[in-house]
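Notes follow the structure.
Removed from the display is one protein chain of the complex; every other protein chain stays in position.
Up next is subunit A:
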Amino acid sequence: MAGMRRAPAGKTKCCSLHTVTFLLVTLFLVLSGTGFRILGNSMLGSRQAGVGKRGELDGLQAVEPSRMVYGQPKVLTPCRSDVLVLTPWLAPVVWEGTFNTDVLNEQFRLWNATIGLTVFAIRKYMVFLELFLQTAEKYFMVGHRVTYYVFTDRPADVPHVPLREGRRVEVLKVPGALSWQEVSMHRMEMISNFSQQRFLREVDYLVCMDVDMKFCDHVGVEILSPRFGTLHPGFYGAAREAFTYERRPQSQAYIPRDEGDFYYAGGFFGGSVVEVLQLTTACHQAMVVDQANGLEAVWHDESHLNRYLLDHKPTKVLSPEYLWDRQKLGWPPVMKKLRFVAVPKGHLDIRGS
């Protein structure tokens, strides 16, 4: 210490200037490194709160759930005595009366996830898009973050629909010169491609729906799970032998008469992005194989969806409330709500063009 005080006075000034600069730079580097770490930790913290890496929900809650008051669930009183509400592999079958929207919304709020909705408005099917989006704004995942992915060959014709906060429309241009069967089949390929390219980064769940429909009642977070399918409204009461599975063994979509849980509708399926990517990729590949063998499954992508969901059982199944055709099927008492219904149209007019 004593030796240090005997530095010559002349050198003191330039040394001190360099030293001050040097120290400041050092301090800055150190602090930014530490700050980087603090920032990193808080990002971890927010990941733990559920923002997280897309494709994987982190359920570790940094936000504590709040007190809720609601009717007590009664163990000795089934919520529905007329329908199956649980599959043999313990996936819930979602019917009105089985769930409490408030409790589910509260759970979901804590995860802070985003839902992507894919819809194909190609060629004349564009005419359905406006009503679809308008009714979605009223009934679909209200209060949660939503991105509508509109696949279309006519981006300029996409109608402007006023959107609630936290919701947006992304228009994805795709080729259009295809028949409706080809459009239907190509959906799998396109969803698979875009899942990899962007959906994985942008949303947590994907919901894939037909466009020629409208929402008329609540469709909320009760549907969300890693992988879900919807019971086709035309077959929920039928024996499996009557399901319109692909029955030719040469097809990749083939299902024998003694197999099959349900007949799922091609117009409403979804799950986590990772699972939807897996499903759409598998279906697309199966369709390519069929095509190479000069085959096309009887109900196109729906046939392949059914094969896939037989082998990879869904973690939730939506009741036909979630995909209905009032014109063809009326309103039977077992349907307490009709949530997502076909828009009446000249079937051949649209599909023939």
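Definition applied: a residue touches a chain if its C-beta (ideal position, glycine included) is under 8 Å from a C-beta of that chain, and two chains touch if they have at least 3 such contacts; residues count from 1.
Please note the rule applied: contacts and distances are computed from a predicted model.
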{"item": "Missing subunit (named according to UniProt) among the choices \"Trafficking protein particle complex subunit 2-like protein\", \"Ubiquinone biosynthesis O-methyltransferase, mitochondrial\", \"Histo-blood group ABO system transferase\" or \"Protein Abitram\"", "value": "\"Histo-blood group ABO system transferase\""}
{"item": "Touching the absent chain when the full complex is considered, from A:His144, A:Arg167, A:Arg227 or A:His304", "value": "A:Arg227"}
{"item": "Omitted-chain contact residue, chosen from A:Gln107, A:Gln197, A:Gln291 or A:Gln327", "value": "A:Gln107"}
{"item": "Hidden partner chain, touching residue among A:Trp180, A:Tyr236 or A:Phe340", "value": "A:Tyr236"}
{"item": "Chain not shown: contacting residue from A:Lys138, A:Arg164 or A:His312", "value": "A:His312"}
{"item": "Interface with the undisplayed chain - residues on subunit A", "value": "4-7, 11-12, 15-16, 18-20, 22-23, 26, 29-30, 32-34, 36-37, 40-41, 44, 47-48, 52, 56-61, 64-65, 67-70, 72-94, 98-100, 103-104, 107-108, 111, 221-222, 224-227, 231, 236-237, 239-240, 258-262, 272, 274-275, 278, 310-313, 315-316, 334"}
